[in-house]
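Removed: one protein chain of the complex. Kept in place: all other protein chains.
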Amino acid sequence: MKKALKITINVLVFLGLAWLLFGPAKQIGYAPEQPFAYNHKIHAGDYKIDCQYCHSTVTYSKKAGIPGTNVCMNCHSSGVLGFRPFANKSDGKRVQKLIGELSNNYWSKSKSPEWTRIHNMPDHVRFSHAPHVKALLKPGAETKTACIPCHGDVATMDVVAQQESLNMGFCVNCHRTPTDKGFVAEYAKNGVGTNCGMCHY
Amino acid sequence: MSTSIYSLGKSNVQIETDILSPMERFPGKLWWFTFTIMLSLALMMITLVGWTFVEGLGLLGLNNPVNWGLYIVNFVFWVGIGHAGTLISAILYLFRQRWRTTINRAAEAMTIFAVMTAGLFPLIHVGRPWMVFFIFPYPNERGPLWVNFKSPLLWDVFAISTYFSVSLIFWYMGLVPDLANMRDRMKFEHVPGKISSWGRKLKYGFVRILAIGWVGSGKTWIHYEKMVMVLASLATPLVLSVHTVVSFDFATSVIPGWHATIFPPYFVAGAIYSGFAMVLTIMIITRKAFKLQEYISMKHLENMGIIILVTGMMVSFAYTTEFIVAAYSANKVEQYVFMNRLQGPYAWAFWTMFAANVVSPHFMWSKKLRTNVVVLFLISIVVNIGMWFERFVIVITSLHRDYMPSSWDMFIPTWVDWGVFVGSFGFFFTWYLLFVRTLPSIAIAEVKMDEANDLVAKELGHH
Amino acid sequence: MVSFKEIKEGLFTFDEPDKGWVVEVKTAVDMLKAVEKVRKAGVKRFDTFSPFPVHGLEKAMGIKRSWLTLITMIAAFTGTTFALSAMSYIDLVDYPLNIGGKPSFAWPAYIPIMFELTILFASFATVIAVWKMGKLGIRYNHRRPVSPTVTCDMCSVWIGDDMTKEEVKKIVGDLAKEIHKVDATPTDNSLD
Partner (left out) sequence: MRTEKRNIKNKNLNIEKPVNRKKFLAFMGGTLGVAGLNCARKPVEKIIPYLSRPPAVQPGIATYYATARAYSEGVAPVLVKTREGKPIKIEGLAEHPVFKGAVIADTYATIWDLYDKDRFKSAMKKSGSTFSKTDWAEVIPEVKKALTGNVRVISKPSYSPSESSVLKKFLNTVNARHIVYDPSGTQQGILTGNEKSFKKAIIPQYAFDKADLILSIEADFLGSWLRPDIFTKQFASRRSPNGKMNRLVVAEAVMSLTGANADTRLAIAAGTHLTFAMGLASLLLPGSMLAGSTEVKNALSKYSPKLVESVTGVAESDLKNIASELMANVGKSLVVGGGTSARDGQEGSLQIVINLINEMLRNHGKTITPVAPIKGSNDISTSQELFAFVAEMKAGSINTLIIDRSNPVYDLMPLGFGDALTKVKNVIFIGERPNESSEAAGHVLASSHYLEDWSDGYSCGIYHVSQPVIQNIFDTKSAGDIWLALQNQPEDFHGFIQNNTASRYASGGWGKLLADGFAVVEKNGPANMPRLIPNAISSVKAPDSPLDGQRLNIFLSVGIGDGSAGNNAYRHEMPDPITKVTWDNVLLVSPELAKEKSIETESIVQVKAGDAAVELPVVVQPGLQKNTVGIAFGYGQKNMTNFRKDLVKGALKDNELGINALQFAKITADGFSYSGIKVSSITKVNKSYKLGLVQKHGSQEKRYIARIAKLSDYKKDPKSGHFEHDLEGKGLYPGHPHPGNRWNLNIDLNKCTGCSACVVSCFSENNIPAVGRLENWRGREMSWIRIDRYYDYYLDKHDHEIDKSGKPIDRSKDVNMLQANVHFQPVTCQHCEQAPCENVCPVAATQHSPDGLNEMAYNRCIGTRYCADNCPYKVRKFNWFENWENKIKDPEQYALNPDVTVRSRGVIEKCSFCIQRIAEKRQEARLQNRPISEDDLKTACEQGCPADAITFGDINSKDTKVAKLDKDKRSYKIFAEINTRPMVTFMSKVKNH
């Protein structure tokens, strides 16, 4: 019995290692270093800026849209800068420095920061934001309620990290659940299916 | 009951020595020569396959109508070869055919290696071999997304792997008493030389492990005999199912020339036909090389010759049926395909097959010819060539001119195709050569049993 | 009707020859005779050792039959059921897909796989059962035969009950070529 246990443990350890080495990429928690220390917590959390202010194409396009630097400069032009009572001086200095970087290194040099994509779907997955937001956004609700199921509440994140695996199982489970009645009836009603061509073409 | 014509009249020690002593000597020049050639052919195949992995399957001569080419021909060919072993060890066992005793071990080994060779082809034949694990139904993070149980190719995966594993355990379980015999022969000094050198120690270690503590207990023998019976009963439908499932690959499709209900029995008969031809080829070489003429007598060879004659006629019958069905079908496409076999651009392949498979076995009617080793050897080779061409005819000629005349095209194998084909023989024979040098190629315990049971029957008066 | 007891008896296991006497005999025929005598003498623990299976051994040892086939049958049914239920669950419940216009539960297409899994389960279960009941396996590879030539040409009978050599001699009579004692299961540690 002991021996069987030992063998089982060995096999499990081996499989575990194999999974770690050859398994799918670890997605959750992915938070790569970005060229610019943008803070979602301050903007979306503290100031409650709606997601769509920056990600303006999310309701009608495939892509949510990464804001151009001009969107940042709408607020961060010199006049509007000083409205935040900084908790401490170093914090203030840090923010000052960042905004200085934004305006000197990017805006005035006509350059855009090269962001690293966090929620990165493989090339063979055709994800479109608009219909998902349409389905998830209940009338009168905040935009972020539609974003949270996949992205988590970024308004609480200093640095955005991936919250869900966003693997196929994640998608499929959601596509299945709305009615649980099999895909055919569901498809006819909502256009949600679990057939391959939904996402892969 | 008197002693059978297959009785050897040899002592146990003599039998053991005859069979095991070739393995205790250092291999001779001839073995090394053959082994080097076969190994290099196998390595050539591995290199070529590696090249296709890196560059793509475009290196083969395949194209759009002929998406399956020599790889699939080879696959079906080798699976066919892999039928004889289990057939001998299972079906002939159930039919109490005593002559199977001396040939079943090597034939089963041939089965294992042929199935290994065959199993390579579907794997190296896919466009993305690194994704080949998709064909196994395993829980995954994709939903989970499973496999398509309606696909004959998936049935193939199950059929071939089941066949391989069942044949392997059957073969291995048969080996266990002999391995114990080897172990004890090496340990106790009734063999020349002691366990001294490093190499022998290693060999002894392996043999000891593989013998799994077999001591020849009567209680175990009773279970063991039951197990052999059970496995033989299980392997019998299995061996018939494998080529049936392989034939489903073709029979369940819509392609004229493939879509035929006669395929399962036709393929099984063909497999037995080619399998026995290959057993014959190998046995003739093995008995000569290891001086086992007493064990594998002319009577054995003759029996196999008769089986070749019978299955050859079954195959010929299947060919005829196919043509008659096509003629009767009133299906233009079907009729065209069969006419195309007779007179199309691949007619040479058809007529080669015809000559080899339909004509050549009829030499076996003559007792003189079927007891002539040289004739038997030649016929066995010819039949195998014919059976390879049979698969070529089925796969290539059906595909190259199917429904859409606009897509008709020729299949011109490249040297990669041929290289892998030749290399597969290298792969197969490398394993076989290693086998004959390391494991007893005749089931010692079974031979002893047959000998002893003759005596038991004689003395105790029951069979 | 087969009794449960009979089935249980039919699943007898190998006894390690850890003590007692080994009677070496000349031929398989002698072995059958000897073991029959041993059984008839009321010996509880006994076994035979031979390089090959001998016809009539079951009868001589007083064993009705091996019920290994029952295990095979149970495994076979398990295989069939597993294959059918797994495929039906996958195709009907877990991820139904429209493939070639065929219904999700396409039972004719399941037959080959059901068959293959039946055979696979049955044969593996049979072999595993033989290993269990015959106490075979890699961990037994140190085990040695009761006498050196027992896997070659020597047949012998082992008597595991407490008795003296004389008692053994008395039972087997002149069938015995040689009688020697075993104290423990012979093992080989030469390579360890």
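Every chain is named by a letter (A, B and C) in the order it is written, and numbering of its residues begins at 1.
Rule of thumb we're sticking to: contacts are C-beta pairs under 8 Å (C-beta built on N, C-alpha and C of every residue); 3 or more make two chains touch, one makes a residue touch a chain.
Since this is a predicted model, take the numbers as computed values, not measurements.
Shown chains touched by the missing chain in the whole complex: A, B, C.
The omitted chain makes contact with just one of the residues B:Gly61, B:Gly205 or B:Pro265: B:Gly61.
Within the whole complex, the absent chain has one touching residue among B:Ile255, B:Ile306 or B:Val325, and that is B:Ile255. Contact residues of subunit C toward the unshown chain are 97-103, 106.
Counting over the whole complex, subunit B has residues 55-58, 61-68, 122, 125-129, 131-132, 134-135, 145-148, 150-154, 157, 249, 252-255, 332-333, 336, 399, 401-410, 412 touching the chain that is not drawn. Although one chain is hidden here, its contacts on subunit A can still be listed: residues 20-21, 23, 25-27, 29-32, 57, 59-63, 65-71, 106-107, 110-117, 120, 122-124, 126, 128-131, 134, 161, 183-185, 187-188, 191, 193, 195-198, 200-201.
Convention: only the chains that are shown with their structure count from here on.
Taken as a graph of touching chains, this assembly is fully connected, with contact between every pair of chains.
Pairs B-C and A-C differ in how many C-beta pairs touch across them, and the larger number is found at B-C. Centre-to-centre spacing of subunit A and subunit B amounts to 56 Å, using the average Cα coordinate of each chain. Separation between the centroids of subunit B and subunit C, computed from CA atoms only, is 29 Å.
In subunit C, the residues that touch at least two other chains are 95, 97, 139. For subunit A, the set of residues touching two or more other chains reads 172, 194. Interface residues of subunit A, counted against subunit C in their complex, comprise 3, 172, 182-183, 194-196. The residues of subunit C lying in touch with subunit B in their complex are 12-15, 17, 27-29, 32, 35, 47-58, 61, 63, 65-66, 68-69, 72, 86-87, 90-91, 94-95, 97, 99-100, 102, 106, 109-110, 112-113, 115-117, 119-120, 122-124, 126-127, 129-131, 133-146, 148-153, 188, 190-191. Partner subunit B is touched in their complex by these residues of subunit A: 24, 165, 167-169, 172-173, 194.
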